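Scroll down for the structure; my scribbles are underneath it.
With one protein chain removed, the remaining protein chains of the complex are shown where they sit.
Take a look at chain A:
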């Protein structure tokens, strides 16, 4: 156990004051440890807020129901055929959409005094960013699981096993993780939460609807098809389709993961630098 913090006559500290005073036991690097604590904060906030909870749970449900029953018949002839096609794509679309919210929430947070407190504490400068994104990844995962469960209720048939389902979720999360750095960087530049949301929507709409998430690309004009085919959202949707309903996986998965890696490699350092410069 730790040495208990006696209130010495001078009022100096043993526990909180000097980081070196902790007992020598293995711990996570401080950025991850503190990031984890801050992610806990984010999740407690979500659970405590009806609005945030609805965002995470109800929104994917509404998306899936609307797309399957509004467009299903027109696109695929009947809604159950369309469900097989659309579920993997709507999964990608929902989670990618949610990643734009990371930027808005962060811009909001930065306007309050609490970031001043974090910055005046002996924690890693990037811990607040890691915490925000960590909490969001958990939210994306919950949304994704809800959508898969609802899919089963509506009659979705998985062709792969549980490993394939986990792999599909992992693919989608990787893309969301990459994109949330884009929106984090955006939030650091734009600052005003409502502007972040507006610009975020301008980016999200073309990359989600300009993909093969809702309809196959065959009927689109050539210039659009060109965009759809290189769009990482299409690649990840294809890979998720392959994993959940059968079909080619290796090529789209490689392309999707590569795109996610490149986006992360560019925007993560950029977001961190912009964040640190704000202080």
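Note that a residue touches a chain if its C-beta (ideal position, glycine included) is under 8 Å from a C-beta of that chain, and two chains touch if they have at least 3 such contacts; residues count from 1.
Assume contacts and distances are computed from a predicted model.
Entry comment: the absent subunit's protein name, as recorded by UniProt, is "ATP-binding cassette domain-containing protein", drawn from "NADH-quinone oxidoreductase subunit M", "Ring-1,2-phenylacetyl-CoA epoxidase subunit PaaA", "Acyl-CoA dehydrogenase" or "ATP-binding cassette domain-containing protein".
Only one residue in the set A:121, A:202 or A:230 touches the chain that does not appear here, and it is A:121. Of A:49, A:81, A:159 or A:254, it is A:49 that touches the chain left out of the display. Panel shows chain A; residues 1-2, 4-5, 7, 9-13, 15-19, 22, 30, 33-34, 37-38, 40-41, 44-45, 48-49, 112-114, 116-123, 127, 279 of it touch the chain omitted from the view.
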